[in-house]
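Yeah, one chain of the complex is gone here, protein chain that is, but the others are all in their spots.
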Amino acid sequence: MIAELGQYALILGLVMATFLAIIPMYGASTGNVFWMSFAKPLAKSLFLFLLISMLCLVYAFATDDFSVEYVAGNSNSALPIYFKLSAVWGGHEGSLLLWVFILTCWIFAVAVKSDGLPLDISARVLSVLGMVAVGFASFTLITSSPFERLLINTPVEGADLNPLLQDIGLIIHPPLLYMGYVGFSVAFAFAIAALLSGKLDVAWSRWTRPWTNVSWAFLTIGITLGSWWAYYELGWGGWWFWDPVENASFMPWLAGTALVHSLAVTEKRGLFKSWTLLLAIFTFSLSLLGTFLVRSGVLTSVHSFAADPERGLYILVLLAITVGGSMLLYAIRAYDMKSESDFELCSRETLLLINNLVLVTICAMILIGTLYPLLIDAMGAGKISVGPPYFNALFVPFSLILCFFMAIGVSLRWKKSSVSALVKQLLPSLIISVILGVVAAYLYNEQMTLKATIALVLSFWVLISLGLDVYSKVKNSSVKILAVKKMPISYWSMQLAHLGVVVSLVGVALVATYSQERDIRMQVGDSIEMEGYRFEFKGVEKRQGPNYTSDTGTLVVYKGDNFFAKMHPEKRFYPARGTVMTEADIDAGAFLDIFVALGEPLADGAWAVRLQYKPFIRWIWLGGLMMMFAGLLSAFDKRYKRRDKQRSTSTPVASLA
Amino acid sequence: MRRILLFVPFIFCIVLGVLFVKGLSLDPTELPSAKIGKNFPSFELPSVRDADKVYTQTDMQGAVRLVNVWATWCPTCKQEHSYLNKLATTQGVEIIGINYKDDRAKAKQWLKRYHDPYIFNIYDEKGGLGLDLGVYGAPETYIVDKQGVIQYRHVGEVNATVWADLKVKMQALGWSAK
Partner (left out) sequence: MRLTGILIAWLLISFNAFAVIDTFEFDSQEQRARFAMLSEELRCPKCQNQNLAGSNSGIALDLRTELHRMVISGQSTEQIKAFMVERYGEFVLYKPSVNSLTYVLWYGPFVLLGLGFILVIVMIKQRGSNRAQQRTQTPAKNTVDREHQQRIKDLLDKNK
C-alpha cells in the first residue's frame, strides 16, 4: 500500500507542478498579483508531495518489499541497511525519482528564499521550474515509475544491488551530483524569467549568482566523488576515462564555470548580458543532454542505465521543448538586452571573456569528441571510436592555456588596467615561476617531461599572482588582520576556488606523468621493488563477509629499509548475483598512494598481483573539495543578506529631511 | 547582424536534435565486420571429426555457404543449434563450422548428442582463425560466396528472423534452396 501511496503522491506532485507551470506565469504576463501569489504555496506543496513519494520508496526498500519490481531488481534482504537505502537510486527508475525530488528541493529553496525578489520575477522563475518538473515527473510516471508491482510470481528474494554499487560512493555521489545538475535549472529559470520580462539589471545578477555558485559547488564535488570512487572501486587505478557519461557531467561543469565568471561581470559591470543568458540556458541544456545520453542507449558507456530508445525518444521530446523553446526565446528576446558599460583591451573583463572562450571551447571539444562516433555512424560512414587518447591530447594544451590566462586575469583591474604595470608585476613572477617550476620538476624526478614542467611553472605563476593580489589588498593597512576581515567573503571564495584549480592541476600533471604500474606473478615469500618501495607477498586467506566470501591477500610494504604498510587486497564473490569483485587496498597519503590489487590464482599457489605507485593523486580531489567549499562559501557573502536591516537604519536619515 | 547571430544556438540545437533522432534508430553496440568484401583469411587447421584431415582457405570456395563460429561453452550456440539443423536438412543450406577455442572430444560428443548440420567442422583450438576473422564472441555466422569472399557477418544466434535476412543476402549471391 505504501508503494501505491508513493505513486499517488507523485501524481499529485505532477498536478501541483502543472498548476505551478501555468498559473503564476499567467499572472506575471497579465500583472495579476492574485495569480502570481500562488507560486510559493504551489512550490511548497510540490516539494511536500515529492518528499512523501521518495519516503515511500525508501520505506519499500527498508522493509524489503519485493512485490515492488524496482526493489526486487535492486535489493536483497542480506544487504546492509545503508545500502538498501541508497539502492533507492541504484537503478534507472529510482534515480529519476531522485532527480525529480532534488528538483523540488531546489524549487522549495527558491520559494523560501525569494522574498527579496519582485513578485513577477519570483512567479516566473518558479513557473519555469514548475515546467521542468512537469516534464520529468511525467516522464517518471509514464515510462519509468519505481512503484510498479510484481503481484504475480512475487519474488521471495531480491536480485541484489550490483556489487560495484555496494560502496559508500553510491551513498554520496549520485545525490550530490544531481544537486549540481538540477541546481543549474535555477539559473536557467532566472534567465528565462529575464527574457520574458525583458529586464536584466544588477539586481537580477545579484539574485542569480548565489544559486549558480552553489549548484556549481555541488556539481564540482559530485564529479570529484565520481572520480575518487572509480579510482578505488574499479581496481585498475584509473580516475577519469572520458566515458560519455563522465563527459556528460563535465560539460555542464565547464559551461557552469564559464557562467559563474560571466555572471560576475554582469553583476559588477552590467556587461555580457545576452552572453550570460545564453550560458545559463546552455549549462542546463547540457545537464538535460546528459540525462538523455545516459538513458537512451544512443552511446555506449559502462555507466549507462539499461538503454531504452523509447524512453530516449520521450527525453528527446522533453529536450526539444525545453532547450529548443528556450533557445528560440533567446533568439527573439535577447536582442533587447544591451550592455551599457565599456572596457579596455587590457582589463579584467577581457580576461574573463577569454576565460569564457577557452572554457566553452573545451566544452565544445568534449561535445564533438563524445558525439563524433554517433555522427559518423549516422552518416553511414562506419564505426569509429573516440577515447582518452583524443581527449587527453586536446584537453592538456587547452587547460594549460586556461591556466596561463588565469594567472593574468586575477591580477587585472576592472575596466582598465595599465599594460606596463601588468608587465612590471607579472614578468618577474613569471620568471621566478619558470625557475621554481623547472627546479621542482627536476628535484621531483630527474626524468622531466615538458607537459608536467609547464604545468608546474603555470601552477607557481598562478600561486604567485594570487599571493600578490592578496598582498596588494592588505599592504596599505597597518593591522593586517583587519584588512583580511574587511575583504568580502566572495573575495576569499574566489581565491580559494582558483587555488583549488592549481592544486588539481598539480595532482593531474604529476600523477599522469610519474605513476608506475606492475602486474606480476607472486608466490608466498616473493618480493619486488618499485620506485624505492619493496613489496613482500605473504599469502592469501579465505574470509566471510555479510553477503560475500572473500580471498584476502597480505602484502607487507617497505620504504627502503623501514616498514611502510601492511596491505590486504581482496577478491570477493557475491553469491546472489554470482559476480566477483576486486577490492583493492590503497595506502592513501597526502603525496602518494600505494595501490595493491589481487588478480587470479595461478598454478603452484601463486597469485597475479597488481601494484601501483600513484604520486599526488589525492591532490586532484583535494582541489575539487576546495572548489566546492569556495562555491558554497560565496553564498554567504554579506550582500546576499536580507535588506530588512538596511531599511531600519535608513529611516533616521529620511526623518532629517 | 546581431539578430541573425542570436539564432545560431537555436539552429545548432535543431541540428543536434536531428542527429539524436537518427541516433535512436542506430545501435552503437553493433559492430560490422572489417572483413566484408575480403577473402577468407588463410589458415591451415585440422578437422574436428578427423584429426588427420586438414582444411585450408581454398576449402571455403565453391559455393555460397554459411560459416558458423561455435563452441560447447557457448550457451547461445546451443540455442541456435536446432535452427541450424533445420536449415541444413530442410533448406539444403551448406554450413561450415568453426569450433572456436574448444575441446575436440567435447565438441564431437556435443555434435553426436545435438546432431551435426555442418558439411565439415574446422577445429580452431587456439582461436587463431577466429582472431583473423575478427570474431569477438560466439556465435557468429558469416556468409561466404563462391569465390571464398566474406560478404556478411551476423553476431548472435540464427533464428527465423535472422534467417529471413540471411536468405535474401545469400540469394543475391546466387544461392537457391534445394
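Letters A and B mark the chains as written, and numbering starts fresh at 1 in each.
Quick note on the criterion: contacts are C-beta pairs under 8 Å (C-beta built on N, C-alpha and C of every residue); 3 or more make two chains touch, one makes a residue touch a chain.
As the structure is a computational prediction, the values presented were derived from the model and not from experiment.
Asker: Which one, A:W236, A:Y444, A:Y491 or A:F629, makes contact with the chain that was left out?
Answerer: The single option touching the absent chain is A:W236.
Asker: In the full complex, which of A:L374, A:C403, A:V511 or A:M581 touches the chain missing from this view?
Answerer: Of the listed residues, the one touching the omitted chain is A:M581.
Asker: Consider the whole complex, including the chain that is not shown, and state which of A:S197, A:T361, A:N445 or A:Q495 touches that chain.
Answerer: A:T361
Asker: Just one of A:R521, A:R534 or A:K559 touches the chain that is missing; which is it?
Answerer: Among A:R521, A:R534 or A:K559, only A:R521 touches the chain that is not shown.
Asker: Which chain A residues touch the hidden chain?
Answerer: 162-164, 234-236, 238, 241, 243-244, 300-302, 304, 342-345, 350, 353-354, 357-358, 360-362, 364-365, 368-369, 372, 376, 381-390, 393-394, 398, 401, 517, 519-521, 577-582, 597-600, 602, 608-610
Asker: Could you list which residues of chain B touch the chain missing from the display?
Answerer: Residue positions of chain B that touch the missing chain: 29, 31-35, 73-75, 101-103, 127, 131-137.
Following the convention adopted for this analysis, only the chains that are shown with their structure count from here on.
Asker: Once you find the CA centre of chain A and the CA centre of chain B, what distance in Å lies between them?
Answerer: 43
Asker: Can you list the residues on chain B that touch chain A in the complex?
Answerer: Spelled out, the residues of chain B in touch with chain A are 2-3, 6-7, 9-10, 13-14, 16-17, 19-26, 28-29, 31-32.
Asker: Write out the stretch or stretches of chain A touching chain B in their complex.
Answerer: Answer in residue numbers: 274, 278, 281-282, 285, 292, 296-300, 309, 312-313, 316, 319-320, 323-324, 327-328, 330-332, 334-335, 371, 373-375, 377-378, 382-383.
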